[in-house]
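My structure is below; once you've seen it, I'll send some questions.
Coming up: chain A.
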Amino acid sequence: MTRPRLATVWLSGCSGCHMSLLNLHGDLLGVLEQCDLVYSPLADIKEYPHGVDIVLVEGAVANEDNREMAGIIRRRSACVVSLGDCAVNGNVSALRNPSGLAATLGRVYGEAPPGHDVAQLLPRAVPLHQVIGVDAFLPGCPPAPERIRRLLTCLLQGQPAGLPPEMISFG
Partner candidate 1 sequence: MPRLTLTINNRSVSARRGESILSAARRSGSDIPTLCNLGGLIPAGACRVCLVEVAGYPRPVPACATRAEQGMVVTTDTERLTAARRMIVELLLAERNHSCAVCVMNQHCQLQDLAARLGIDHVRFAFISPLAGVDISHERFGIDHNRCILCRRCVRVCDEIEGAHTWDVDGRGAASRIICDLAQPWGTSATCTGCGKCVQACPTGALFEKDAPTKKATIDMERLSEWRRSRK
Partner candidate 2 sequence: MNVHDSHRADDRHRALERVMQQHRLRPDSLIEILHAAQRQFGWLDRDVLGLIAARLRLPPSLVYGVASFYHAFRLEPPGRHRCTVCTGTSCHLKGGSRLLQQLEQHFGIACGATAPDGSLTLENVRCLGACGLAPLIVIDDEACPHASFGPVVERLTASLDGEDTSP
């Protein structure tokens, strides 16, 4: 039997969720023994592969690149997981939304807005599930390593991710 193919993606977030994944320390090895890590910012793989079984997505969808990537993820993956508050509800990435795009760009770049070599910001940073269908959610900023382990254990065994209330609180 082939092992499930796992991917992790970093959209507009601070990478804290990936840090939390790394904070599984020794347990991470146990998780990785049950699957193949086929794509991740932690590994040097350029293109998102086909036939991914489970993907953990960190970060909100805040720019055109994110949006495009989200589409690719959805088409090539069986189970998409929103990992952490930015992917789940926008969180810190969405703090700019109340001010609007123009004010945000003005605040950051002043008179000289960025050219096309920088990914175009979307009018609003939105949660992943408002762009593509999402199969499971893991809130937390970042989600504690134990939450990630519990979730992955369930998903890798093909079970639904039923976490207890104390493990799904935001923040």
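These made the cut because all candidates are chains of the complex that A comes from, given by their letters.
One rule holds for everything that comes next: contacts are C-beta pairs under 8 Å (C-beta built on N, C-alpha and C of every residue); 3 or more make two chains touch, one makes a residue touch a chain; residues count from 1.
Keep in mind it's a predicted model, so treat the numbers as computed, not measured.
Participant: Hey, among 1 or 2, which one's touching chain A in this complex?
Facilitator: Of the listed options 1 or 2, chain A touches just 1.
Participant: Would you pull the chain A residues touching candidate 1 in the complex into a rising list?
Facilitator: Contact set of chain A toward candidate 1: 82, 85, 88-92, 94-95, 97-99, 124, 126-127, 129-130, 134, 137-139, 141, 163, 165-166, 168-171.
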